[in-house]
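So that we are looking at the same thing, I have put the structure below in structure tokens.
One protein chain omitted, others in place.
Presenting chain A:
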Amino acid sequence: MPYYEASQEWLRQSALLLEARPSTTRITTAYHLTNKTGSSKKRQMRRQQQQEQLQTATAATASSPAPRASLTIKTYDPHSGTCLKYRTTKAAEVSRLILSLGQLGRNMAALPTDTDAAIADAGVAEEVGTPGTEKAEGRGSTGGNTGAKGQIQTQPQTQTQTQTHTQVQTQGQGQTGGGGGSGGKGKKKRGKK
């Protein structure tokens, strides 16, 4: 199997694999130290020459370059043969990756996952959110003349059309907000001068 470009995608696929085969799937984290990043002999020769040049140029700081390392994470299920991999060389990613191993560990242990809870919360929020927008629309339509027209229009129309109506309203609000923002920018510039 190929390597994933994004660790997020690796995490998602691994969670799915663990969901399907929680008892046989294993996650291997391999930290490899290596002083060569390529295996071709030409490249090695070129690198050696470069290093020699560097060492002759900067004799004062002739210490050997810091060894390079890479971190490979692999999720493997021997029963189905599925193998999901991700590779990185950045130290900044280590902490996040190990903590995501912990998340997957929750799946392995058959504990309720954080993501499940988050999805459940999102579902509740959506259910609450839709009637909220309708209420907002109702308030807006009672406001001015144009609002009253909107009310008359929406009553015979289908739900999808009412949604577009709300979108237009929100856009209008966004525009006014943008105006205010630009005003703020202007003030900032004046302050600088």
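In this text, a residue touches a chain if its C-beta (ideal position, glycine included) is under 8 Å from a C-beta of that chain, and two chains touch if they have at least 3 such contacts; residues count from 1.
Keep this in mind: contacts and distances are computed from a predicted model.
Participant: So which of "Rhodanese domain-containing protein", "RING-type E3 ubiquitin transferase", "Signal recognition particle subunit SRP14" or "Dynactin subunit 4" is the UniProt name of the chain that got left out?
Facilitator: Per the UniProt record, that chain is "Signal recognition particle subunit SRP14".
Participant: State which residues belonging to chain A touch the missing partner chain.
Facilitator: Interface residues of chain A facing the absent chain: 22-35, 66-71, 88-92, 94-95, 98-99, 101-102, 104-106, 108-111, 192.
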